[in-house]
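Right, I'll just put the structure down here and ask away after.
With one protein chain withheld, the remaining protein chains of the complex are depicted in position.
Chain nomenclature is as follows: A, B and C, assigned in order of appearance, with residue numbering initiated at 1 for each chain independently.
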């Protein structure tokens, strides 16, 4: 067996998320970065590649060049898949081209700029039969996997209520006007699409709800806010949720919640039990019960489901965090890809796919429509 | 100076809230219980009174008898005020009669069965000029007072976002069918009014938002749930909020949130800072800031506003809880009443009044109307 | 049945602990304050009494006068017991005189100035057959009672290890030189005895260990610190513990631990399970197990032992604190005294007695001796 070979699109040095993808991909020693089109300028792309110990001839000027050049390399040498870590408006074209040229894809979220692109991309993935992973990283956490398994196994009974929040404060002031690149593209509809915070973090919250409960959001009623001066996209939102099984809930997200760092948290209430998880304190799962005191699960601790145990790398009490959860997306994708390259048919071991990406885009579109209609209920189909 | 004399309506032994009122009233040594109409049956009323060390002739068969009999007693002997601790449908009549016979009133929440009653009661209070306290106890907590003072003094800047929740799980199953008296009247619209959990705990959440922010809820969009079998009143609710200054928010309350005990919590986000308080861990106020690390205030600790310091009885690090916060309502009412009985004019030292009661009823009515209209936005006026 | 009548020695207005005793005694409506010798000056004593709504003729110039005068009153009128809330050097004389004149006693801790006094007082209590309660308040907490019951019932298995700490920071600077009365007498060996922080808070830690584990501290090795300028008594200490069953442990206490408020916490490890409780967050008991995830108990919550349930006044999720725990000492004392006054023989319902006071003094003496011998192991007998 040999290591999988990754090419990267975007993610030049100084990029936040590119570095995260590289660390996540390398953590388990199953993936090597072999090439990249790291930047919109050839020079920056090469500089980035060199810092990453890549040979210059594998640092490309743009993704088209990379895909075509790599395709011509011998199979043992060329990349197996691309990781797309660009802003939203630059997801669709490289993903489609990579797939159409035989390369598997790992893509950052939200999946595309528009819902139309998302639906088209789903078709391309299906028609090519290649693998596509969307990097919703939070389901990679061992305690989120335990939460999902508990719901799936009926421990909580029928789900009745969900609360999810994703609160950040980094856009509380107009940092996009200070040259902060991360902020600049996120508040620009040309690059972000029709959702601001909605697309950037709301989709994480939506994905987490559907992943943990195993239920789809059927309809929603949204009230979006634009608190930052001159912003055209939302930087805050409050949403009522109704799930397919009759459960109800709330979602609140914000990038103007002063002082909040990355406060993603979920609570799920069933007929028999309930659970609570928070991303900033990820190494515990709080559960509550009709007739029992509160029980706190910990990664690799007592009484966990196999899916959760499989997501930990080190013994109980040794905290794992954001990168490790992110790495689990890559790990599960790598396991799937290894099997595929060995002509073994296995099920998706547990990473988000193009369908999750389409759900995310539908969520964005329904939320924006609801907000325009003064919070009318809108279905996600 | 002599102690204030309290008569109680409702609150026989085995009543939860009657005992709470008595403990709260007695904690600071300013109030003596002197008489009561504790129960709907004369015998139970006397039994209760005896256990409370009252002479039999001050244990009355009903509130009418008590009010008339006490009125005839010499001023030095007769009660100064009544505490009404009955279910909702038995608030209005005794409150009105007490006021009209010259007795000040402390009344449990929600204030009345209907909005009409609430509005009429407000008129009676104003016309008699007597004191009326509504026992929203959570504003009595030292950290809630610190929160309010910080907002009032502009420490947080303009308020943009509010999250409030009040989660309980004790009605997750049909306990009202098992002879549980507390549950039975709460799910009965004849006794509770048009709101179930909405009136019982939603009003606490509403009051807390308006108390801490100093802002009125202007309109709301509600989605109420009835998860318990055969319930006609809500036992769960999710509400979008818009405050008078343009801030937005969410409220979620539930009595079917399995395993939750009494989880009232609030977060308020301004332009410069934010704060977070939880009733189950009441002895800290978490604050977050644009350019500073998180700061945690504690009761009687460093750097508090006077309103907060005045609400603590013991040194920092010595936890106070539910009863102490409740007792602060009585303490502030007692201070006001002492002044009034001494013909001194002072401002309300800081206890909820009949106006807060009217706000609560408007909140209930707007929520039910919004829910009927599939979560349309409804104004609170 | 009538209310019990309490006379107070010490505790004039502005006293911290006097006010705590009065609130604790009044909370459950079983005890009335009827008289007091509140201060060393007659004038202050009367002023204090008036603020407490007492008639002037029940405000005495000193404890001798009070005991003798009350003894002459008719049985229905005179006090049933005295509460002694003076500094340590003023515990023994009034306690002894009260007992010898037929009055039961509630006394603050540490019990006496010297070990000799403690041993003599124990004899007086035994010879008079009267009740004597020592106000170690922390065992009054519902979660401490649950902890004790779990150990007693063998849930944790044989105890192997104990950690206890009591950390405060209020003597970190020389506040005794600024006119702070609470500090002044505590650093003065004439008034405090041979232990500083050792007697003031170390005894609470010692008592908590023995109460929760049901095991006596057999021997200890102490290293005391005097960090405040010019202090002659310890303001900090670290102690190795060996319990009678072979368990080992540590104790750390301090009044110079900057920023700590009242951080008393205990951990107990047995062969099968362990538990953790913290006074500043008293409404949870954390338990850990060989083969189960962590379980968190809450007052009046699921699966508690009767002793714990009996110590709560309000439903789960409604926090009780320091005063309520303190009030449980008075409540249990009052139940015992009621029975005794009705000539019923009952066991001590669960309040600390003169024997706990002797243990505390032995702990102080052993610690000081060990410290003088450079932390040699000293037995507590």
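Basically, contacts are C-beta pairs under 8 Å (C-beta built on N, C-alpha and C of every residue); 3 or more make two chains touch, one makes a residue touch a chain.
Note that this is a predicted model, so its numbers are computed, not measured.
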| item | value |
| --- | --- |
| Missing chain: touched chains present in the view | A, B, C |
| Of B:175, B:295 or B:380, the residue in touch with the unshown chain | B:295 |
| Contact with the hidden chain (one of A:101, A:262 or A:355) | A:262 |
| Touch criterion as defined above, residue of C:153, C:178 or C:374 at the omitted chain | C:374 |
| Selected from C:252, C:281 or C:355 as touching the chain missing from the view | C:252 |
| Chain A, residues in touch with the chain not shown (by the definition above) | 1-3, 16, 19-20, 22-23, 26-29, 33, 52-53, 168, 170, 260-263, 279-283, 298, 301, 313-324 |
| Footprint left on chain B by the chain that the document does not show | 289, 291-298, 301-303 |
| Contacts of chain C with the absent chain, listed as residue ranges | 156, 160-161, 163, 165, 169, 172-173, 221, 223, 225, 227, 236, 238, 240-242, 248-250, 252, 254, 256-260, 267, 269-274, 287-290, 294, 374-375, 377 |
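Following the convention adopted for this analysis, only the chains that are shown with their structure count from here on.
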| item | value |
| --- | --- |
| Whole-Å separation of chain centres (CA-atom averages), chain A against chain C | 55 |
| Contacts with 2+ other chains: residues of chain B | 260 |
